[in-house]
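A single protein chain has been omitted; all remaining protein chains appear in their positions.
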Amino acid sequence: MTSEPDTASVPVATEKHRPRWAETLLLLVRNPMAIASGLVLIGLLVVGLFGQWLAPYGHNEQFVGGQLEAPSGSHWFGTDEAGRDVFSRVLLGAEVSLRVGAVAVGISLVAGVLIGLLAGYYGRWLDDALMRFMDMLFAFPALLMAIAVLAILGRGENNAMIAIGIVYTPIFARVTRASVLTVREDVFIRASRSSGAGDARIIFRHVLPNAAPPIIVQTTISLAFAILSEAALSFVGLGTQPPNPSWGRMLSEGRGFIEHAWWMALFPGLAIFVTVLAFNVLGDALRDVLDPRQRSTLSGKGAR
Amino acid sequence: MSHGASDRSSVAGQLEQPAGPVLAVRDLRVAFRTPLGLAQVVNGISYDVEPGKTLAIVGESGSGKSVGTLALLGLLPSGVANVDGSAVFAGRELIGLSEDQLRPIRGAGIGMVFQDPMTSLNPVLTVGRQIVEAIRAQGTASKGAARARAGELLAEVGIPDPASRLDAYPHQLSGGMRQRVMIAIALAGGPKVLIADEATTALDVTVQAQILELIQRLQEEHGTGVVWITHDLGVVAGIADHVLVMYAGRCVEEGNVDELFDRPVHPYTRGLLGAMPLVDDPRPARDRDPLATMPGLPPDPVALPPGCAFYPRCPVRADTRCADEVPPLVSVAGSGDAHRAATFYAPEGA
């Protein structure tokens, strides 16, 4: 249909310039899915920041004689094998998930964008060398690579952040490089180069802002997968260590009691699911608004 | 041409009546539902296609000339297009028919050749297979018979060594060869009407001439009625019997080809003819824009101007009614009914 001269101009083929921030927000607010996921994430942030005060009990507060109690009025999500309140632990686990996810993605974002900018902007051998290195990192499945990194660094929350950060760096490098390549030759950049602006100025004033939309989309989606990865690493015992409440850890503990106390596994898993889903939905909505051409190609490969 | 397809017997029976047009379109209207509103792309087009004759529909991109013909066969994207009016093919009303009712008419009744043979042929299937599909779509021909017939068709459209070309993929053929394959596909069902939608636009001039010649020869041999859709008036002069000029979904002028070329009335047609390239212009058709000298763009189909659609670009604006009254399509004085135009303007020499 597109090469058809008559119809090409009929549907909304009018040229779309990149929306500004206000317009972006406006478009986003019109999408009910985006609003719903945004509200969930705001709620999560509140729980993450103020969980200590919101939780009815402490994360290690034990009720002697109250082990493995089914959900009730006093323990909404029941209690675990040590008599701890599952609801409180789920609330407190939000902080761990969000913090690990955010720091890990922060690491990938900074490293990946820097590599992508260098590769895309300077090109030639630097591009080849950096991107082949990214290809090598990409040749390992995400979780396996994180496990291998943790095998070297040792288990624990901080190392989990680093491991996840390394794993998701190549995708940021690719996304950034791709957008840099599309804007590099733009007229205005040539103009500012001829007027004597330095490379750094060009990169940060002109190249980076134009590459921002896909990077923002990738950040949101990566947060989803980073949180999922943290939960998975904690589930296999390599991430957050006890007694800190981590959803993945709680799930692996609950697994042992699945026949007797289904609530121990159900609620932490539900918490992970809702969080990851909210980031994914928001990421998709953002992509529709910011970067409509890139649908579902990159997230597919970056996942798991 | 093969008349083997049994499904067509009822259609063919009615075709035996000698006189009259094989396709009669009356007040055809097409509108697309878009997020911005209803886009009125075709706004009341009428024409007849006579057996063995060529009707040329001329207009620039967005004039509705392709959409109007795609609508006849139900080939517009379903769910977004509203089609109104009437189109009688071989005694049968096409508008409002279901997909199943239209299917026997596609290919066997009306064949289509599209603009870009690279994208209009499936890149991952051999050309032989694509012609065989067209042969077998309607009839009951066996695979072997269909393949033999496909070879004959390739020979008929002037492809050398047709038997071996059957196994070629589209990308292995030249542009001209691909368009010949498209024509073979369109002819496979033995259509009474052939619609060629910008069929030579993507080709260079010498190949263009060969394809025009081929279609004319096939038309003479089979008595096919041809609808030739183009933005290139240079092509029209050579092959058309009757010309219809479209602008913003309306017919602004139509007539016998000599009459229209000799005495154009509508400012738009006059502009087109004035901007016609020299006959020996070496550039391929796609590189020339006949409207390059006419400033402005066609109106937005979502918000057509209240008066003459050409008013915003019109260099003449002859009458006060131009801005808010749509000029009716009426006979040009002294032409009988052979030449009609939709304009309030009456040029001196016309």
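Chains: A and B, in written order; residue numbering restarts at 1 for each.
As a convention for this text, a residue touches a chain if its C-beta (ideal position, glycine included) is under 8 Å from a C-beta of that chain, and two chains touch if they have at least 3 such contacts.
Here is the rule we use: contacts and distances are computed from a predicted model.
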Among "Histidine kinase", "ABC transporter permease", "GntR family transcriptional regulator" or "Sarcosine oxidase subunit alpha", the UniProt name of the subunit that does not appear here: "ABC transporter permease"
Candidates A:31, A:176, A:240 or A:280 - the one touching the absent chain: A:280
Residue of B:63, B:138, B:208 or B:224 touching the missing chain in the full complex: B:138
Listed residues B:29, B:53 or B:106, member touching the removed chain: B:106
Sites on subunit B contacted by the missing partner chain, in the whole complex: 70, 73, 75, 99, 103-108, 111-112, 114, 116, 119-125, 130, 133-134, 137-138, 169, 171-172, 182, 185-186, 188-189
For subunit A, the residues touching the chain missing from this view: 1-4, 132-133, 135-137, 139-144, 147-148, 150-152, 154, 224, 228, 231-232, 235-238, 248, 251-252, 254-255, 258-259, 262, 265-266, 268-270, 272-273, 276-277, 280-281, 284, 295-296, 299-301, 303-304
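Convention: only the chains that are shown with their structure count from here on.
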Chain centre separation (subunit A, subunit B; CA means) in Å: 53
